[in-house]
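For this depiction, one protein chain was excluded, whereas all remaining protein chains were kept in their positions.
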Amino acid sequence: MTAHADTLAQTRQFAGGRRNIAGPSADTLRVWPLLILLIALFDLPLLFTLGLSLYGKNGFTLAHYAELLNTPAYLGVMASTLRVSLIATLVNALVGYPLAYWITGLDPRRRGIALACVLLPFWVSILVRTYAWIVVLGNGGLVNRLLQWGGVVDEPISFLYSEVGVTIGMTNVLLPFLVLPLYATMMRIDGRLTQAASSLGASSWTVFWRVFFPLTVPTLAASSLLVFMLSLGFYVTPAILGGGKVAMAGNLLDSLINQIPRWEMAAALAAVLLVITLAIYFAYARLGRWSRA
Amino acid sequence: MSSIRLENLGKSYAGVQAVRGVDLTVADGEFFTILGPSGSGKTTLLTLIAGLAMPTEGRILFGDRDVTHVPTVGRGIGLVFQNYALFPHMTVFDNVAFPLSVRKKKRAEIEDRVQEALSLVRLTGFEKRKPSQMSGGQQQRVALARAIVFRPTILLLDEPLGALDRKLREELQVELKELQRSLRVTTLLVTHDQEEALSLSDRLLVIDKGTVQQIAPPREAYLRPANSFVADFLGISNFVPLDGGKGVVRPERLQVELIGEHGSRGPSVTAPNATGRVREAVYLGQVVRLHVTLDDGGELIAAVSPAGPAALAQSGDAVAVSWQREHVWPLEATRSGAEAARRAAFHK
Partner (left out) sequence: MKRRDFAIGAPFVIAAATLGSGSVLAQPKVIRMVESGGKSGESIEVAYIKPFTAKTGVRVSREAPNPLGKLRAMVGSGNVSAALFELGSPSLAQAKALGLLDKLDWAAIDPLPIFPEARDDYGMGFQYFSTVMAWRADAKAPATWADFFDVDRFPGKRALPDYPHYLLQFALIGDGVSADKVFPLDVDRAFRKLETVKKSVSVWWKAGTQPPQLLKDNEVRYAISWSTRIVDEPTLRFTYDQGMYDISWLTVPKGVEPAEKALAMKLLHEVTVPENQVRATEIIKLSGNSVDLERLVGAEKFATFPTATKNKASQFRQDAEWWRINGEAVNKRWETFKLAL
């Protein structure tokens, strides 16, 4: 996937590794049943959703999309969703990258503990995790009680029920998706690259920014993209930690499907979100190719 | 250019002594090799000199400058690794330019010196390639160009040719030697390959179990090894009796004569040192290697010219093996006062 991986593969080849045999083989054929299953399970429902958004009483229509574009509230919700997801992704990257870097520097035992801590949220239900933040950051929560007890503030600070709360909550939930791939990539980076760089006269700062960081950029970009896409679908965390003030598409979809119910509008909204996500993905893929060329 | 001096250098990791008591002076412009099997401490020695690890005892001096506690970045050494350690996200040009650009050199100067370095390693025209688009030999030449482009006073090579196939390795050995000679940079090569060590070095150091075994020019180390470890490590050794003790003689110093069906031998004058039968004859092109089982049960390996009569020997043939006394080098127990005399004789 990355230039670095290419080099590794090459190194292995020269070290006596076997070249992959090009062209179709029995292995390729064996992939088909799984591929068909995947298409049936994941892609067909997606196509039906798309179909739903394009059909009205008289067959094909763009009326649902027209309505979507003419409803400022729905556009506003989409804009808000994109903005919140973008912020959550940025904060995730800003927190996750140093965290992953820090973990790679630990001894194996501590590394294990640190990784377990990062993974911990995976083992706890999203609802429990989200409520845990209320216990920590609420008006009567740990942080505020400490601040008041220490005389730092008189009135509790409201961390929650705002975009700040949503960002904190989403970062917590999504952090593993960023930290784990980054950690794996960082561990794979040959220590000799940084040793070579510093022997060639580069300061630690230069070694990091010119050698280490660029090698992690493809993973950082890919996992940020993943976090961003997951953020778009977030529902529970914004609803609870955002105090209902942070509009997310997931909420709107829920009411369009279960309350109103207008599936075709929900389908149109989902399709637009999908297109935006795909556009970002292709932009990323293109950028990746361009930077490698 | 700069000399390297190690004084009583030692390093232990978590109580395990990886290297101890190394005293060494590498002369300005010398091509010096550290040779040893894996786990011998040779790589530890290199990391200490490179500043990638700090010694637990002793001192390191480059010229008159004590660099014992100077980190890698301040040592001004060119470092080349076995796996090339090229920056995969940079082009060949950017890789080679790296040491210059971190030194904030002007663009024009960088251009000139990168071109110069690339032409030295014969890679002109490859500037825009990525390392992944090059062969192993080319990549290692890029690594070499990158290590010399900023004109370091010392070049450290850590098994630089180890990942290459034999033919390429031999080609690069020649290039490396030429390059080193033209740059006159003090060069320290770490390798486990004794042929490489013998062919490239002005002098070499043999290390085992963290302790220096011998420091000598290749020819001396080969012909007059300090102990049986060095003898064995540097090539095939035949251990023969000498003055009531043991001596070592190299296979190419043995003369082998076929004994005819009637016990007849060629026109040799002297009596053979031993007789036996060929167990195996291995044709290697430049030489034929004969494994001889002696009548007394001992074993000798001789390398004979494929053009000579002994090359016709086949397994089972009776042979006479002889050697000259001055080609036998006495080992530890045997060596005594006679050693100094022999050494003097050897050098004259």
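Letters A and B name the chains as they come in the text, with residue numbers starting at 1 for each one.
Here is the rule we use: contacts are C-beta pairs under 8 Å (C-beta built on N, C-alpha and C of every residue); 3 or more make two chains touch, one makes a residue touch a chain.
Small disclaimer: the values here were computed from a predicted structure and weren't measured.
S.K.: Counting the whole assembly, list the visible chains that the omitted chain makes contact with.
M.R.: Counting the whole assembly, the omitted chain is in touch with A.
S.K.: Looking at the full complex, which residue from A:V31, A:L44 or A:V153 touches the chain that isn't shown here?
M.R.: Going through A:V31, A:L44 or A:V153 one by one, A:L44 is the residue touching the chain not shown.
S.K.: Looking at the full complex, which residue from A:V77, A:M186 or A:A268 touches the chain that isn't shown here?
M.R.: A:V77
S.K.: Out of A:T104, A:N139 or A:S203, point to the residue that touches the absent chain in the complete complex.
M.R.: A:N139
S.K.: Quick one: say which of A:Y65, A:Y101, A:W263 or A:Y284 touches the chain that got left out.
M.R.: Candidates A:Y65, A:Y101, A:W263 or A:Y284; residue touching the omitted chain: A:W263.
S.K.: Considering the whole complex, not just the chains shown, which residues of chain A touch the missing one?
M.R.: These residues of chain A touch the chain that is not shown: 40, 44-45, 47-48, 51-52, 55, 58-59, 71-74, 76-77, 80, 134, 138-141, 158, 160-161, 239-240, 243-245, 247, 251-252, 254-255, 257-263.
What we mean here is this: only the chains that are shown with their structure count from here on.
S.K.: Distance between chain A and chain B based on Cα centroids, please, to the nearest Å.
M.R.: Here the centre of chain B sits 52 Å away from the centre of chain A.
S.K.: For the complex, give me every residue of chain B touching chain A.
M.R.: Those in contact with chain A are residues 50-52, 71-73, 75-79, 81, 83-89, 98-99, 102-103, 130-132, 135-136, 143, 146-147, 150, 156, 163-164.
S.K.: Mind pulling up the chain A residues that touch chain B in the complex?
M.R.: 2-4, 6-7, 10-11, 14-15, 190, 192-193, 195-204, 206, 210-211, 214-215, 292
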